[in-house]
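Here it is, the structure in full.
Every protein chain except one is present and positioned as in the full complex.
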Amino acid sequence: MTSGELLLEVEHLQTGYGDLKVVRDVSLTVRRGEITVLLGRNGAGKTTTLRAITGLNKTYGGEVRYLGAKLGEVPAHRRVARGMSYVQEGKRVFHELTIEQNLLLGGFSTRLKKRALLEAVSEIYEFFPILGDKRALPAASMSGGQQQMLAIGQALMAKPQLLILDEPSQGLAPSIVKEVMERVHALKAMGLGILLVEQAVQESLEISDEVSVVDMGRTILAGPASTISLDQLQDAYFGVGTAS
Amino acid sequence: MGVGVVLLFMPFLGMSYGMTRQVMLSLMLALIVSGLNLNLGYAGELAMGHIAMYAAGAYTAGLISKAGVTEIWIQLLAGALVALGVGLISGIPGLRLGGWSLAMTSFFLILLVPDILSIFKESTGGRNGLTGIVPPTLFGQLMSEKQYYLLVVVVTIVWFACMRNIVVSRHGTALRVLKQSPVLASSVGISVFRMKLTAYALGSLPAGLAGVLFANLDMYISPEAFTFTVAMTVLAASVFGGSASIYGALIGAAVLQFGMNQATNFQEYGLIITGLFLLSGGVLFSGGIAGLGQNLVRKLDKLARERVGSQLVPAATAEVAPIQGARLMVESISKSFGGNQALSQVSVEAKPGAVTAIIGPNGSGKTTLLNMISGYYSTDEGSIALDTEEIHGLSSYRVARAGVSRTFQTPNIPEKLSVIEAVEAGRYATERVSILQAILRTPKFKRIRREDRLEAERVLNLVGLGEQRDSDADALPLGNRRLLEVARSLIGAPKVILLDEVASGLDEDELDVLADLVNRLRDAGLTVVIVEHNFQLVLRLADEIYVLAQGTVMAHGTPAEIERNPRVMEEYLGVINDADGSNLIGAGND
Partner (left out) sequence: MTIIWSGMAIGAVYALVAIGYNIVFLSQKTFNFAQASLMMLGAFITYLGIVVLGLHWWLVGIGAAIIIGAIAALEERIAIRPVKDMHNLLVTTLGASIILQGVAQLIWGGEPYRVPFFAGDGVVEVLGGNVYPVEIALVLVVILLVVALTQFAKHSLVGIALMGMSENREAAQLRGVDVRRFAFLAFAFTGVLAGAMGLFVGPKTYAVATLGASLALKGFVVLAIGGFGSLSGTLAGGLIVGLAEALASRYIGADFANLSVFIILVVILMAKPTGLFTRRKERTV
C-alpha cells in the first residue's frame, strides 16, 4: 500500500461499440493515493474509455494493465472483485431497491456474509449520514445529489483500490458539486487511486494530480496537473486541427 | 414454376392415389406455412392463429357444402373471406402489443377451436366431427380425383405467385423494415399497426384456402385436424424451410409431411422431431436449417427478385433539384419523464434553405427534442408546426408523411435487403400503391416501381453510394450505413430532414461527402436540422446554432456568435452555471 504505486496503466487503447470505433488511441495512468482526471468534450470517448477499462466494452487494440497484470478478456464482475469499482455517469443506482439494499449489493463482490456487509454499510452511513437517515427508502425517492452519494457509497462497498467516477457532478447544484468534490478528495487521502471524468474542469483540476485530455478518441494532452493551464485546455477544446 | 409443372402432371405419370394425397396434403400445409411466413419471416411477429383460420376455412366449406353449395370456387372465396374475418378480429388485440402477448393470444385461439365447435354442436358436429360433406363440383360438374388434384396444385401456384409479388414489392420491403424496427418503419411513414394487421390478415387467406381444400379432400373434418400439435408442425415447417423466404414454405411442408409418413413410428417420435426442428432452427435461425435445401430456396428467391430495367446515372448528373423546404417551428415545448424535466420551454426555428444545428452536452435534451419533433414522444406543452400545419400530437408515421424525415444515431438498416431496396423503403409513403395492385402488377404499380428505382439511384449517387447499389445493405461498413440512412431519408421528398449525429464514425473522406451533400441540400432549399457532437463540423456547416443545456435553450445564434459566446465556452469547458446563469469559474473548493 505505498502511495504513488502504479495502479492502472492504459496504453494506446482502442475500443468502441461493434464496428463503431470511438476510442482510437488513449493512454493514461492512475497511481495509488492520487487523482487522475480525464477531460474532453462530449463524444470525445471518455465514457467509452472507462467502459473498456472496467470490462463492459471489448478492447480492440492497445492494453489495459491493473496492478501490473494485463486485463485482456477478464469479465467485468471479476474486475470488481479485484478492487476496481466504477460509478457510471447519470447517478445510476438501482432505483427500485432501498438505499440499504443498494449498499449491500455494492459489497456483493467481496463475497462477505450479510452480517459483515452490514458493518461496512454502517461505515458508509458515517461517511454519508444522509444515506443512513433514509436507509429503508427506495433509491428513486432521493434527490440527484443524494443518489450520487449513494452511487459512490455503493462503489466503496466493494472495498476498491481504484475508484472510477464518471461525471459525478453532472446535473448537480454548485453547492452539491463542491460537497461531492470534497468527498472525492477525502477518498484520495484514504489511499485510493481515483480516475475521474469530469465536465466541471475548474473544480476537478483543483483536486487532481494528473490530467489527460481526449478529443476524437485520442489523447491530445497529458501531464501533471500543475503543468497544465486553463489556456492550454481551451486550445485543446476549441482549437482547429487538433484531431490528428 | 418448373416444379409446379412437374407436379401438375404427376397423376398422369402413374402416381398412386396414396402419393397424390400426400402431395396434396403437403401443398395445403405449405399454404398455411406461407401465411405464417408473412408474419414470422417478414413482419417479424410470431402469430400462430393460422390453424384457427385453417379451421374456419374448412368448416365454412363443410357447412356450405352441406347447405347445397358444392361449387368449389364459391367455397374457396367464402373460406378465404371467413378466414380473413377471423384474422382481423383476432389480430387486433394481439397485434397492439406484439411479442409474447401476440404469440400467446394467437396460441390461445387454437385452444379455443374445439370449444367453439362444441358450442355450435348442432351444426358442426362438435368433437365428433362434421360428416356428410358433398363432393365438390367445378362449374356444375362433379370433380374427378385428378381434377381435384389439379385444382389443389393450381390454387397453390396462384397463391405463391401472389405471395411472391407481395414480397418483392415495396410492401414486402416495408414488412422487412417493420421487422427490423417499428421506430424505423414509422419514420418512413409506415403505420406500424396497420402494416402488422395487413400481414396477419393476408396470412389468413392461404390458411382459409387450405381449409376449404382440406374439407373437400376427405369429405370429413373434425377438431382433431386443428390441434396445437398441427400448429407446431406448421411452425416447424416454416422454421425448417426458412421463415423469411417465399418458396421455403413448400420445402419445409414437403419435408414435414413426407417425413411424418415415411419415418417409422413417426406417430411416436413426431412431437420430438418437431420440437428438435424448432429448437435447432431457432438456434441457427438465419433463414432455415436445411443447408442444402436452403441454397436451393435462396436461388429460387433470387429469381423472384425483380429485374427493373435501369441504367446507372452518371455522378455528374446527380444534381439536387430545387426542393420546397418548410419552416419548422418548435414553440415553447416542455417534456418531463416521471418528474424528471427533460425539456422546458424550448423554442427552435429551422428555416428552409438553411442548416440549423442543435448542440449541447449529454443529457441536455437534444435527442428528446428530435424524438418529439418526429412524434415518438407527446409534448407536455407547446407546439410544433411545419409552415402552418401543426404536427405535434400526430403519430410518428403521420409526421413522416407530413414531410419530416430523419436518420438515427445507430443506423437502422433492415436485414436481407440490397442497398437500393433499403433506400427505396423511404418512398413507401410518397405515392401509394395498394397490395392488390402489387399482386396484379398493374401499370400504375410498374410505373411507380420504375420511379422508385430511378429515385433510389439518384439519391444513392448523391451520397456517393451508387456503386454499392446491389450489395447487402446491412453488411456495409458503418460510415456507408450512415450515408445510406441519409439517402433513405432524402428519397421520400422531405421538406425537413433531421440528421441525428450523422457524422460520428465517419472517416475524413466520408465527412467531406457528407458536408458537401448538406451544403447542396441547403442550397436546393431543404430545411436541414443537425444534432452533432463534432463542433468543428457544426461551425463549418450551420447557419444557425442552438445550444441546449439541461433541457433549455442556453444560447442561439450564428456560428460566429456562438464561438464568441463565453457561456457556451464555459458549458463546453464544463463549468456549472447556477439558476441565474452567473459564471462560477473559481468557485470550486480551494
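By written order: A and B. Residues from 1 in each chain.
Just so it is clear, a contact is a pair of C-beta atoms (placed from the backbone, for glycine too) under 8 Å apart; a residue touches a chain by one contact, two chains touch by 3 or more.
Fair warning: this is a prediction, and the values are worked out from it, not measured in the lab.
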**Request:** With touch as defined up top, name the shown chains that contact the chain not shown.
**Result:** A, B
**Residue among B:L84, B:L150 or B:M232 touching the omitted chain** = B:M232
**Prompt:** Considering the whole complex, which of A:Q154, A:Q199 or A:S212 touches the chain not shown?
**Reply:** A:Q154
**Message:** Among B:G281, B:G365, B:G426 or B:G551, exactly one should touch the missing chain; which is it?
**Reply:** B:G281
**Candidate in contact with the missing chain, chosen from A:L13, A:L104 or A:A236** = A:L104
**Contact footprint on chain A, counting only the chain that is left out** = 54, 56, 75-77, 80-81, 85-86, 88, 92-97, 101-102, 104-106, 108-110, 114, 117, 154, 158
**Asked** At which residues does chain B meet the chain that is not included here?
**Response** 44, 46, 93-94, 96-97, 100-101, 103-105, 107-109, 111-112, 115-116, 118-119, 183, 228, 232, 235-236, 239, 268-283, 285, 337-338, 371, 376-377
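Please note the rule applied: only the chains that are shown with their structure count from here on.
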**Fill in**
chain A and chain B have mean C-alpha positions lying a whole-number Å distance apart equal to 42
**Prompt:** What part of chain B is in contact with chain A in the complex they form?
**Reply:** 360-363, 477-478, 501, 504-505, 533-536, 550, 563, 569, 572-576, 578, 584-590
**Asked** Residues of chain A touching chain B in their complex?
**Response** 18-22, 39, 41-43, 89-90, 169-174, 177-178, 181-182, 185, 198-203, 206-207, 233-234, 237-238, 240, 243
